[in-house]
Each structure stands twice: as C-alpha cells, then as structure tokens.
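Left out: one protein chain. Kept in place: all the others.
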C-alpha cells in the first residue's frame, strides 16, 4: 500500500497538521475502574454471534462477562488529561470467548460508549461500538454518599441507549479476589468490518485481528454477589444473552497501554 | 471476497437477526432543511486537504461551502420515522471541490453530527464525521418566535464540539434562488480509511469512492446575505479555512435517497 | 415587598447587567408544533393529583391530555432566535382539568423539557418541570423521510428521562379538525411551590396562580387515531394515569405570547 498519508493524521479527517484526527496516534494509555458480572447463558446464543471459522470455546462455552468501565485515557502527549472532555469516557460491554485456529480468545460482541473518540478508537480495534449512556457507582473514602471499596460495599451500574434502559447490574462486595474474572482475560479476537460502498453485501474491509494491552497495572481486586437485568429494545438483542446462572462479580482498578494489534486474516 | 456475513447485519455488530446493526441496510431516505454559506478562502488551504492525486478545481479553487442540515432519515422499512430518536439528527459540514482524473467533484473535509447511526453511516460513505452540537433556526408559519421562509427571514446556525463553539452563521433571506449553491452540487469524492491495526502508518482500508443520491426532490430555494465566524480549538483546524470573501447563503428543503456508491481506487 | 432587584435580572443570578438571568424578562414568544393524545383514565387517579380545594371537573373528570411540543421561543429582543441553543426546546406534558371556586381550569400535572431556560421559565408559571429526552416526528414537504401533514400522515413521539423510556405515542392523521383538543384548552391553574429552607414540611412559597397566553395564532389542526403507551419508572407515577379509553389525537402549529399571570391564592 503506497504512502497516502498526505495530508496527515492517524485517523480522519486528514489535514495539514494532523491534529484534527478524531483519535490521536497510539500509544494510548488507560486508567479506569471495571465492574464485571460473569454469568452463563445458553451456548447456542453465544455460537450465533461467532462467524465461521470461529467456534465456541471448549470449556464453559456459554460464559459471558458484562462489564462496565469508567476510563481516563490519553495519548503519549498526555495533553488530553488536562482537557478531560478529551480523556474521560464510560463504556459497557459484553464479552464471550471463542476458539480460532485452536486457540481460545476473548471477544467483545456488544459495546456502548459515550464519547466519539472512544467510539472510533474502538473501530480501529474491532469493537462494534455504539453510543450509550453509562453509569457506575463510585467508591468513596469520606462521607455517606457511596460505598467503600471493601466487603459490604454495594455498587450499581446501568446502561441506556436511545432513551431506553438496556441493562442494570448490582454488585455487593464479599472480599478480596485473586482475579477480575476469566471471560475477558484472554487476548481479544475481533473482526474489523466496512461494507463496500456499493452496498452489495460484500465487505471492503473484513479482517480478523487480535490484540492486547501492555504495561498492565492492576489495583486490588474484589469479588462479590452480582445481580443483572437485561431489557428488550427494538434495535438490540441483549435479551438473547439472558443469564441462566450468575457466576460472580468483580471490581478492580486497571491501568494499561495499547499500541497495536496483529492482523490474523484479511 | 467470500460471504462472511454470518452472523447477519449490514454493519456491526453482526448478530443472529441483524437488527442490532448500528445502521440499517440501504436504501436510506432523507428529508431535511439545508442552510448553506458559500465563501472563498486561500486556495492553498484547500489544497493542503487534498491527498494526491487529487488537485484543486480549475475554477474558483478556494470556494468553500459551510452547511448546516436538520435531517429526518429512515430505511426502506420506514419504522425509524415512528421512533424519531432513530431518524432525526443534525449535522454541520464543510465542502470544497477537487479535481480527480480530469473530473471535478465535491468533497467533504470536515463534518459533525449528533447521533451515532449518522456517524457510522457517514463512515460508510467516506465522511470524516465527529460528534458535535448543532443548532439551526427553524422557519415558522405562526407566532413571533421564528422567521418566515421569505425575504427578510433571518436564520442562525451554530456548531460546538467538546464544549467549544466552533462556528456561527447568520443568513438573512433576500429572495428566491435558482440554486442552493455550487460547491456542494457535484458528485462527492471521498476517501474511506481505516488504519492498520498494527498502527504502523499504513491503512488497511484506503479507498477513493464517489457517490450521489437519487430521487432528489427539492423545495423552493432562497438566497440571502450570510455571516460566518470560525473559532479556534485545540483539536480542530477550521480556522485555517477562514473566509476571505463571502459569496452567498442559501436555504432549501431537500429530499433524497441513497443506495450505494462506486469504488474508484483501492 | 421592597424593591430588591439590585443587582438586576428577571430571574437569578442577579448581576450588574441582568443579562446572566437564566430566563430573559417577559414577554416571551412561542412558535411550535403540538401533538396531543387525549384519553380517559380512572377519575380517582386524577383526583389524587388535585390538592384541596381543587376538585375534579364536573364533566369527563377522567379526561387526560398527553402532549408533545417542539418549540422555538424568544424574548422581546428576538436575539435568541439567531442563537437557537437559547430558543429551541422540546417538551412532553400531561394535562388534566380541575374545578376551583366554581370555574374549570386546565392543569399540568407532569412535564419534561430539555433545556434549563425552559425548566425555570416553567417554574415561574407553575409547571412541575423535570429534564427529559423528547422526540417527535416532523412533517416534511419533500422526500420520503417523513409524513405529510394530511390524512394518512403517521407521527411518533417519545419521552425518556434518566435513561428510561417513559411514554410513547403514535398518531395517524384522519383529516382536518376544528380543534386541537379540549383538555388543555382552558386557562391553566397551577401551584407555585418552594419548600421552606428549614425543610420542616412547610412551604415558603405556596401560591395558586392562573395564566394564559395572548396573541394566539393557530395553524390548521388535524385529528387522528392515537396510540399511547406509558411505562413504569422508580421516580415516576405516569403508569397510575394509564389510559382506559383513547379519545382522539391532534396535530397543530401554535404561536402564542406570554407576559404574566394572576395570583389567586397565596
């Protein structure tokens, strides 16, 4: 592919200076809070979200993680941190596992965020992002208006899109945990897609990619008793992934960086 | 390219039924109001936005159109019209002209919208969309709180993003017009881009495409005296396209449909 | 009451120039589109919203109007019309009738708007406004993406607050109408309330007021077949006003001005 990067910019719009790009160039650094609810659904409902040659994971194929995250992120310039409208966003997302060429991966099947830079950055990484309204209880250290990050702390998390409540979770912390869950713990396997402009049913871009963060720094993890409710909506299918059995919930602070991934198939 | 559309859906996420797609399948129908300000800037500032082999238009190469639009849109199911959060959006965008293989085209260089389906639908068409807050005065037929769509009617239009005012326009109608302007009147020439997930400076998708609507239905056009102010922002370069000379302003209702475009180069 | 309007301003904050007031001084002019669904509910559910000495209306005491409105409004300076973020807003509201001192009035019992100036202007008039997300289908004159304002035109309207869908309506126009409904057609009777800062159960402000617009200018009205769905929410009681019987739906453009009302009791 020839160098067609004149005008400049990591993403569009490409311009004289490149600073208009909707996403600044990687690496991207992230610090945030994650609330995770893991549960089991009918494995057939996971399978229907896996395009061939992806297959269900061998073990616990119906396992699902529903995650809420409150992020601060920035580029290597770190300038976004001082103009936080450019660095803060929330997201809620659903992760399953799948098998591809004999390896097991995590895979995000649904995701909502509340800022455009996070939306398009996600497209770069293969996340099928939509806009949504995401809320998560914050732990506090003083006052009565919030849980403490310890046993007994109760957290709520909600997701809405297009003015409809899509999901609600609650988590009551039971104690410290070794992990933050297993469903979202593997390298991600995503498709990156762009239908042909001819709108003829073919894709101009159709890649299978994998990626993971680096320089991961984890805060102490907590596990707890989760609740989860998923609701119907005319343009969503979350209710097809209804919980048959709740596994556990987790709360943890996470720091990570991301520079790029690997194209496995295109 | 093989049929990789299992699971189903025009765009992502691809699912069991396809109805979760962030954009429903084309054709898409549009009915809206357009306010256009045409002006001349330094042609060098237009040229810096044109990647080779695109060149400046031969005639009036510094001509720019700044447009505000208030749209209602839907798929062939028309169901979005009864749930208007799925059909209404506003946008503000900047169009220049360029020459490619001897033909002159219109080209959108900057654009902001206020809904996710419009954002991603734009990516399909090659528009470099960001989220913004767009406002346009509406003409009214009764009461004092609005202009009439006739000589003397005064309209305002504003654009903000990330909590910063980026552009403001005013238009005072002078009378009926044969046209709605010339800068945005040609077939569009756009790039469709996706950086490689390796983040190595190459693009996985890098197409030059052209497209235009069909079944265009136009309401009566009005021309008038425009004003336009562009403001600085740390992640924008609108002020590089500062007006040297205002040409004219227009107001018109437009209906159109869109099914697909043509890949010229990939 | 002494002149305490130094600093200046119709509403707060009161300042050196008065221009920071969240609402500019009356008169206020309005031009907008109204979609109305009239229905009957259990009159006991209306009665429970009427503080003594208000009583149910003698005729059709369970009649309710659920209205959606898309407004443009301005002060006598008209400057807000050119900065439409200061003039446009949508609202959805529920009106019943009541009897007070032998007269029958209209009374707004629930209302949501999407701008702060409209919220506080409503408090001045006695409307119990909350913030919400309101959408209404717009009639169009060109293209396929919208109904025409004539028999067969189909309109949708929705209300959400706090990320939850609260109400949805549909209206299919049947033909021209003499009226836009009867429930919201009388002078308004509202309470203006402010609990004492002592939070002791008393009100510092507790007025019964009446008001109506002047210089009303009406566009042609249409009646039609309505549908209406009301949903539960933890901080709302809309579902207590569930429809037993739909009466009719209406669509009309309305212009009006407002300068002040009359205190009946304080």
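Order of writing sets the chain letters: A, B and C. Residues in each chain are counted from 1.
Note that a residue touches a chain if its C-beta (ideal position, glycine included) is under 8 Å from a C-beta of that chain, and two chains touch if they have at least 3 such contacts.
Bear in mind the structure is a predicted one, so any value in this text is a computation, not a measurement.
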item	value
Contacts of chain B with the absent chain, listed as residue ranges	133, 135, 158, 160, 163-165
Residues from chain A at the interface with the omitted partner, ascending	29-32, 71-74, 78, 81-85, 87-88, 133, 135-138, 140-147, 154-158, 168, 170, 215, 217-219, 253-257
Residues from chain C at the interface with the omitted partner, ascending	1, 3-7, 10-17, 19-20, 22, 25-26, 45, 48-52, 79, 83, 85-86, 109-110, 115-116, 119, 123-126, 128, 130-131, 162-163, 191-207, 209, 211, 234-237, 240, 259-263, 266
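Just so we're on the same page, only the chains that are shown with their structure count from here on.
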item	value
Copies chain C and chain B - interface residue numbers shared by over half, same or different	same
Distance-to-centre winner among chains (Cα means, whole assembly as reference)	B
Interchain centroid distance [CA atoms averaged], chain A/chain C, Å	40
Centroid distance [mean C-alpha coordinates] between chain B and chain A, Å	30
Mean-CA-position distance for chain C and chain B (Å)	34
Residues of chain C engaged with two or more neighbouring chains	133, 135, 158
